[in-house]
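Yeah, one chain of the complex is gone here, protein chain that is, but the others are all in their spots.
Read from first to last, the chains carry the letters A and B; within each, the first residue is number 1.
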Amino acid sequence: MRYFLIFFISFFITSMGWSRTLPICSDCTIQSITEGVSMASDFDTLLIKKGTYKEFNILIDKPLTLIGLNYPIVDGEDQGEIIRIVSDNVTIDGLFIINVGTSYTTDYAAIRVVKSEHFMIKNVVLEKLFFGIYLEKSNNGKVYHNKIIGDAVDEYNSGNGIQLWYCKNVEVEKNIVQHVRDGIYLEFSDNIVIKDNLSTDNLRYGLHFMFSNDDIYTNNTFENNGAGVAVMFSKRIKMIGNTFRKNWGTAAFGMLLKEINDAEISGNIFEENTIGINIEGSNRIRYENNSFLKNGWAVKVLGACYENTFTKNNFLYNSFDISYNSKLNDNVFDQNYWSEYTGYDLDKNGIGDIPYRPVKLFSYIVNKTPETIVLLRSLFMDIIDFSEKVSPVFTPDNLLDKNPLMMKTL
Amino acid sequence: MLKILKYSFYDLIRSRWSYVYFLFYLLLGFVLLFLNNDVSKAVITLMNIIIVLVPLIGTIFGVMYYYNSKEFIELLLAQPIKRSSIFLGQYLGVAGSLTLSLVLGLGIPFVLYGLFKSDAIFDFSLLLVTGAFLTLIFTALSFNIALSNENKIKGFGYAVLLWLFMAVIYDGLFLMSLIIFKEYPLDTFSLVATMFNPIDLSRTLILLKLDISALLGYTGAVFKQFFGTDKGLFISIFMLVLWTVIPIWRLSYKAKRQDF
């Protein structure tokens, strides 16, 4: 609604004849974007036609709309930052920005927004970048439908795709981020909506956020990232309908939760990750209707985690469903579907008549001696797992799903 | 050799045990698929069955057949036939008919279920290949046992013991040694120990498909190389071939020097 208003106002102003459209091209009077910005007045539109513009450090210090026609190339020639927005009400649309300078001391970005409001960055394609879109203390803006394709090889000299630092009320929607360090990175940013993004093949995290509260993540896909998604030190997060796939490796997980409180995690799919969700020191989280499919460990609980509830989730064909590193359990598992459940349902109410114990002794052994993983699914292990199930010694004895479902939930 | 193979195969096809075995797998396949309606789950259950039951059946059936066909072997020994042909023919007859029962017994229900349209086809073919290898290996091992033991009871005893050792005891000792020596780097040891047991080897081969996400959770570089690349697959298959060839070679070696 807010954006609509902005558009409406800017449209209004344009039609009033207060604002102009300034074309930029190699044959035009204005031949560079920098020139265009300096010649434009507030609320003008710069129409950048197809061509290559070798420019960097473009400072946008007044409310302008920059529109690229057929994706004009802005080539920074590895000199440094390319576009810096320091004014409210700036829109950037349809540029193809390449060759952002790499530095070990300054975080050069393709587009940086500093202390500005009501910005809109859309349909931008970024390649050969260091940092992509960097929002700094900027609020009430939108990053929509951009494509960021990096070529990161090492963590120390690569940057993040979309970074938010001390921002509020920003929407990050329908972006594609690949091959950068962290796909989407948030720090100290509240009330952010992140939806329908695709973050894949990134060096470290698909999504990484810390100290950011009241954020909502929906329908994003995170696939094949170095370490998956890390969510740390935040409160009241909602994660709904996301997909976490194929994050493989030693310290890789679909999602890492660390010091997260009062979150809601529902309707997500965790598929073929080494660890589906790795939980550390996180309390009062509701896990509902998630599907854990073919993960190494569906849920790995480390350290103190209290009052979490797992209900109506599907645990399908994971090597281990739940793993604990202690004998204590204060979390509730109820009415989940476990593909390994072998009980029966005589009263036909859809709920198994005997409880299911999702923690195997073997997962405890693997925690202690990781090499034993090669004995996964061996008959010997099945036998000792069975005996542990009958009388738990090493695993939390109150950890059981008393009402295991007989059919998958949808 | 082909003639012997033909006759022992012929003989086996007429014995009711081959049918029992075949029907067992057929039933198992149908039950798993049509009662469960879930190919992924069926593949996992099948894997458990294949690495435990196939070696057991191969061992027992191999020993049983060898002792039962002793007369046949003696009859053939006086005929102008090479000794190794007689034993290899007999061996291939048993192992071949067992493999055929396995592949057809499980294959038919899966094909009827529409496996070719499912993406589980690779997992499933891997299961069948592994099952076939295990049949070949354990039948060869059991023939070796039977050939070295005139006494039937003893032979059966050793064969069952062999299975029990490979299927359960070995892993127990393996696990214990891993836990006792956990202070030391163990990844090379654990991979090598896996190679020395065909059941573990087959299990690893299947794990590479089913549980790769868990296997990659381990830190060791050797593990990563083994499980993370095609190396693991190739080494495992190579070792399985070795496990098949060596007992067969010993069988023909031993057969040449045996008195009857």
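Going forward, contacts are C-beta pairs under 8 Å (C-beta built on N, C-alpha and C of every residue); 3 or more make two chains touch, one makes a residue touch a chain.
One rule holds for everything that comes next: contacts and distances are computed from a predicted model.
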Identity of the absent chain, which is to be given by its UniProt protein name, from "2-oxoisovalerate dehydrogenase subunit alpha", "Cu-processing system ATP-binding protein", "Dihydroxyacetone kinase subunit DhaK" or "YciI family protein": "Cu-processing system ATP-binding protein"
Touched by the hidden chain, restricted to displayed chains: B
Given B:Tyr7, B:Phe165 or B:Phe189, the one touching the chain that is not displayed: B:Tyr7
Chain B residues that touch the omitted chain in the full complex: 3, 7, 11, 14-15, 68-72, 74-83, 256-260
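The definition used in the following text is that only the chains that are shown with their structure count from here on.
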Distance from chain B to chain A - Cα centre to Cα centre, in angstrom: 46
Complex interface listing, chain A residues touching chain B: 246, 248-250, 252, 272-275, 294-297, 316-317, 319-320, 339, 365, 368-383
Contact set on chain B toward chain A in their complex: 38, 40-41, 44, 47-48, 51-52, 167-169, 171-172, 174-175, 178-179, 182, 186-187, 189-191, 194, 199-200, 203-204, 206-207, 210-220, 223-224
